[in-house]
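Each remark here refers to the structure printed beneath this line.
For chain A:
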Amino acid sequence: MSKLKKENKILDKLKNVFDITGEIKYKKRVSIKADKKNVSSILLFLKNQKGYIHLNHISCVDWIEENKFELIYIVWNPNNKLTVLVHTRIDRENPVMENIDTIWDQANTYEREFREMYGIEFPGLVGRKEFILEDWDNIPPMRRDFDSQKYALENFATRPGREDAQDVREAIQKRSGEELPDFAKKYSRD
Partner candidate 1 sequence: MEGILFKIFGAFITALLAFTVGMLFGGLRRKVIARAQNRVGPPVYQNFLDLLKLQSKTTNIAHGFMGHMAPVWIIIAAMTTLMFIPVLQGDLWFENLTMKGDLIFLLYMMVFGNLGMALGAGQSGNPNSVLGVSRGLSQLVGFEIPYFLAITALMLQFQTTTIAEFLNIQAETGVWIVLQNPFAFIAAVLASLGMFMYAPFNIVGAPAELASGPRAEFGGKYLGTMMTGGAVFAFIKLVLMVDLFLGGAGNNNLEGIAGTAVGLLELLLKTFLFYMIPVFVAIVSPRYRTEQAIRFFWKWPTFFGILAIVWALYKNGTFN
Partner candidate 2 sequence: MDNNKNIEQVSKIKTIGIPTQEEIKQAQIDFSPRCTSAGRVNDKETQKMVEYIMNFARKHSLFVLAYGTGCGAIEIPATMTSRYDAERFGMRGAATPRQADVLLITGYLSTKTLKRVIRVYEQMQDPKYVIAFGSCTINGGMYFDSYNTINALDRYLPVDVYIAGCMPRPESVINGIVKLQGLIQNGNAGGGKCYKDNLDWYRENQQKVIKNWDFPDDYNW
């Protein structure tokens, strides 16, 4: 435990200040779960007080089963090389998240992408509504309830003669009549 001294220190500090749960994933990586409303103050605290001046990445996960989007802010401290991941979950219906491009300019790019690909609104976000897609008229394509293949079939003329979305191993098995090896079965789709 003494090896993870720095990690524990920052985790304790965050736990003292904010209402969060968290764990040390492994060396130099601290993961915390926070409320939506706390996120910006945590990030500000990390940036201004603790020296986490670099925003590595923001990523978004669609938890359709729980009807949530999860946003993960990954920040990094160049002095002690620690990474902190701030997880937060927001509602999937009318998703709105606080805009943090005032803290880090580069957050703007990520947030515009989420707005386009997931439909998450960031009030006060600067930039054109259209980011990568052009003239998109369906539900945001990165949501898991969007069926990409169906959309492609409906919109793009598809050349006949190919079988799509088959399991490669099953097809091989069917064609050659061989039994799949055990290790392959392990990774089978079902």
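The candidates were selected such that all candidates are chains of the complex that A comes from, given by their letters.
Throughout what follows, contacts are C-beta pairs under 8 Å (C-beta built on N, C-alpha and C of every residue); 3 or more make two chains touch, one makes a residue touch a chain; residues count from 1.
As the structure is a prediction and not an experimental result, all values here were calculated from the model.
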| item | value |
| --- | --- |
| Direct contact with chain A in this complex, candidates 1 or 2 | 2 |
| Contact footprint of candidate 2 on chain A as seen in their complex | 133-135, 137-138, 141, 146, 148-149, 151-165 |
